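Complex shown without one protein chain; remaining protein chains in place.
And then chain A:
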Amino acid sequence: MSLLLQVENLEKSYGGVHAVRGVTFSLEAGTLLALIGPNGAGKSTCFNMLNGQIKPDAGTIRIDGRDIKGLPPRAVWRLGVGRTFQITATFSSMTVRENVQVALLSFHGLIRRVFGFAGTACRAEAEGLLELVGLTSQAERPCGELAYGDLKRLELAVALANQPRLLLMDEPTAGMAPKERVELMRLTAEIAREKGIGVLFTEHDMDVVFEHADAVMVLNRGQLIARGTPLEVRRDPQVRAIYLGEGLLYDARHREGSAA
């Protein structure tokens, strides 16, 4: 398997605050990598550097071997990077289907067309993506009316529109009901493995993280303090002290599970 994403010595400071310090990691295609850590650890800053929204102070980011230094988000997107936002960002004046259609029009290089009716363009493809994320029944609703969980699904559909190689998901399940969370991440994992997409996601719900991630990284005060399989990270005493705390519900449930 090829290394889809290589990050080396990433640095970013805001004034005197070192938000991200010497972060180095890589991600293989078809795997799910979780980035966890306490609030203010630098997770979102990392994400925003990965898709070009923030310029790093130092370090390199390579996607498929290509250095993305200086590229704006739209150029990073052209390299095959899809992303979802912590607080959903959708086009509220359009229907759910039209949201996906715009992304598809952009992907197919048709967005500058001044003639033709956009409502019928890429329609079947859009409906396919909506079916994939389970939004078919909501397709014609104004996006502003959707429940939050459905907005998160829509973000996933939009992020998949450019047939990405790498998916960046910033707290993909925040604000969703527990059942929906597990479903959404199961869906993401399926799509990722089937299409060979590498997924990097941040998450505060450890059920989601330990259930679906192939590997977990822990960020604290801008530095990576642990990396390994979910099991290894869960047992890491430093991680427990800083972030997970003792007596995790997840552990308890799995002990019960093994006992039963």
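Throughout what follows, contacts are C-beta pairs under 8 Å (C-beta built on N, C-alpha and C of every residue); 3 or more make two chains touch, one makes a residue touch a chain; residues count from 1.
Everything below uses one rule, namely that contacts and distances are computed from a predicted model.
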For the complex's missing chain, which UniProt name, "ABC transporter permease", "Cytochrome aa3 subunit 2", "Sarcosine oxidase subunit alpha" or "Protein translocase subunit SecD"?
"ABC transporter permease"
Of the listed residues A:Arg21, A:Lys43 or A:Arg83, which contacts the missing chain in the full complex?
A:Arg83
Full-complex touch with the removed chain, picking from A:Thr31, A:Gln101, A:Thr173 or A:Asn220, is A:Gln101
What is the set of chain A residues that contact the non-displayed chain in the whole complex?
51, 53, 72-74, 77-78, 83, 85, 89-95, 98, 101-103, 105-107, 110-119, 121, 142, 144-145, 158, 161-162
